[in-house]
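Below: the structure, in structure tokens.
A single protein chain has been omitted from the complex, and every remaining protein chain is retained in its original position.
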Amino acid sequence: MKQLQDLARKLLSDGTVNVVIGYESGPRGIRPAFITAPEQADKLVFNIHCVQNLATYLNPRRKQITQLGKVAVVVKGCDARAVAGMIREKQVERGNVVILAMRCGGVLENSGTDTDLTADTVSVRCAGCTDREPKLFDHILGELPPEPPVNTRRTDQIAALEKMTAAERWNYWTDQLSRCIRCHACREACPMCFCVKCTAEKTQPQWIDPSATPRANRAWQTMRVLHQAGRCVDCLECERACPEHIPLGMLARYVADAVEKRFDYVACEDPSQAAPFGVFSPSDDEEFIR
Amino acid sequence: MSSKVVEETVSSWSPKVLAFVCNWCTYTGADLAGTSRLKMDPNVRVIKLPCSSRVNPLFIIKAFERGADGVIVSGCHTGDCHYSTGNFHARRRFAILHDLLHFMGVEADRVTFAWVSASEGNKWQQVVNETTERVKQLGPFGGFGKREGGGPQ
Amino acid sequence: MNIYQPHLMRIREITDETIDTRTLKLEFEDPAFAEQFQFSAGQFGEYSVFGEGESTFCIASPPTRAGYIECSFKATGKVTQALRRLDVGDTVGFRGPYGNHFPLEEMKGHSIVFIAGGIGLAPVRSVIWNVLDLREQFKDVTIIYGARTVADLVYKRELEVWASRSDLRLCLAVDPGGETPDWKGLVARIPTAVEQAVATAEDTFAVICGPPIMIKYTLPVLTKLGFPGERIYTTLENRMKCGIGKCGRCNIGPTYVCKDGPVFTAAQMRDLPQEF
Partner (left out) sequence: MTHSFLSHQGFAALVAELLAANKRVIAPVRAQDDPEQVDYMPIQKFEDAAFGLRLPRRSLKEFFLPPTEVLLHYRQTKAGIEIREVPTEAPPQVIFGATPCDAAALEVVDKVMGWDYRDELWFGRREATTIVSFLCSLMDSTCFCTAVGLGPESLRGSDVLLVPADGGYLAHVITPKGEALLQGHTAEVPAAALASAETAQSEARKKVENNLADIPAELSGWLAANFDNPLWKTLALRCHGCGACAAVCPTCHCFDIVDEHDSADSGVRRRNWDSCQTSLFTLHASGHNPRQSQSERFRQRIQHKFSIYPSRFGEILCTGCGRCSRACPGGMDLPNLLGEFVTLAQTEPEVSGQ
């Protein structure tokens, strides 16, 4: 922690950056912090409650932040993949962001819960993490904590759905998606949703109806998840933002797994790796094509 | 989806299938099937596009929303694309769409992907007839068209 | 009938004003409603194309011409593009009239300077014809109207009518570079045209409407000429949905443009938060 605070103080006082985006202790648990003065650097913390993916604040749609100037951002390995994704897709310039990567031993599913990391409380996204020691960074901080327990809730759920009939799966998603109110919070919170104009807002033609009807909800989520294929870093900001608590992370995980299985691609920390839909291989599997 | 609405399937219902085909191979192949007088189910409506890579997943969703019971997406065999690599890219997108539709509970037989070359009139006939037959088995697909009951409550 | 339900109107006449601006003349389908329908110059309505949505425009015709209303719009978004695809005899929806209006009663017995830029002439036109239809109740009438190019001037036939009338002064202007070889008006921007055409603010009201940038640079000219903020009227546009103070979209600070406006004095605008 001290190491992080000292570094932030230094970066701010020598003018390397104008703002350090990190975590602080808020009135109700850990929240994102925007440190603009060296003397505020003591506020910075990092612990298992730091669930938020701060890379989302680098998204160029966030004009209130881009206008602050040059940014340093505290990331976990998983978040660093979002930064890499934004660099890969030319949303962020590598030279314009100072990446302060934290070695990570997993985070909680629900920030603010007074508990240790257990198989029940650790975030599902930490399962099988290969980025506990981040690879994309300007500064890497902390000691590598031990590997967290594995929360299998989501993989179990996906496996259970796979076992169902198509009709059962349809009904499951109808149930879940019928709650959607089309507020698009999932999109706004997502680090990788950076389109200047979202398909959902295109009106000529109106590809996706704007109302929260079952048909429009399904079209919207199908489209959103497809657009995130190969982009999604599984940070679950969409799920955290959803006021209706729809298990959006499950869709995202399923598609990410499909992309990995089919194209051997994982949204990784290497910005130079080509996005899976920008390239192809003549030997791509086509078992589903007649 | 559990759409075997018995009352509807018994008598008059006949599936609507929408086909998105590429201009260069499948459309010509379908033309060949026609001029060869091959017998095909009349349930398929064809929309011609420049290339199978023009097919946006939203086309397929929209087709279902507006009442299609099945969709065919067809283009040149890989390696034969008029634009060299269009269908290679399309194939990647279709693969993920195919997987996601499966996960979200759309029966695989609702969406048929097929490569049909200009000389494969017979294959087009097969694709049309088999798709129609499978969609007939599945029954009407109202799922994507459902309008009421959205939002919480 | 709920308050969001529109009245049906038929398109009786279509006039293309410029390459992308069109005027529709509309008549209510229900003769009983048409009979009792009243509005004042400056009010607006929600016009709808069924299946496409609603859009907010002012009523561009004067209340002194009963039996129909007109609206002028530029085809930019989903609804206006759809409106443009309609033909004479087609049906549109209309909710209104909503909002406040220009204080014609207060202006009676005084001179009025009308200043408009581009399609901003639409709401001003409603007042102009209202005043011209009651011409003897007003003193001098001056109309200063400009657009980027000659092709962008709207209501061209009416501009000719106004030019030929001896009971008003018409001053037309186009931006430098927008003139044609046979252009007889000024080649100047609106603030300059106002400086040239308006001699005095005495006993005079100003009605101004146009793009924000035009208003921004014209207001100081009017102030210099001696117009107090309370005698300069303009009409604001904000994105609206309901038009009746519910949907929360058109607020500028505590002001609901749909209810407190759309007509404001320059003095009122000065006191609003600068968020428009």
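For clarity, chains are labelled A, B and C in written order, and residue numbers in each chain start from 1.
What we mean here is this: a contact is a pair of C-beta atoms (placed from the backbone, for glycine too) under 8 Å apart; a residue touches a chain by one contact, two chains touch by 3 or more.
What you are looking at is a predicted structure, and each value in this text was computed from that prediction instead of being measured.
Screening A:E188, A:E260 or A:D284 against the full complex identifies A:E188 as the residue touching the chain left out.
Hidden from this view is one chain, which touches chain C at 1-6, 8, 10, 29, 48-54, 76-77, 80, 90-91, 93, 212, 237-239, 241-242, 244-249, 251-254, 256, 259, 273-276. Within chain A, the residues in touch with the undisplayed chain are 26-34, 36, 52, 56-57, 62-65, 67-68, 175-176, 181-189, 201, 206, 209-213, 237, 240-245, 247.
The rule is short, and it goes like this: only the chains that are shown with their structure count from here on.
Measuring from the averaged C-alpha position of chain A to that of chain C gives a distance of 48 Å. With centres taken as mean Cα positions, chain B sits 34 Å from chain A. Multi-chain contact residues of chain B (touching two or more other chains): none found.
Within chain A, not a single residue touches two or more of the remaining chains. Residues of chain A touching chain C in their complex: 203-204, 206.
On chain C, the positions that touch chain A within their shared complex are 77-78, 81. Residue ranges on chain A touching chain B, taken from their complex, read 161-162, 166-174, 178-181, 199, 207-208, 211-219, 222-223, 225-226, 229, 244, 251, 254-255, 258-259, 262-263, 276-277, 280-282, 284-286, 288-290.
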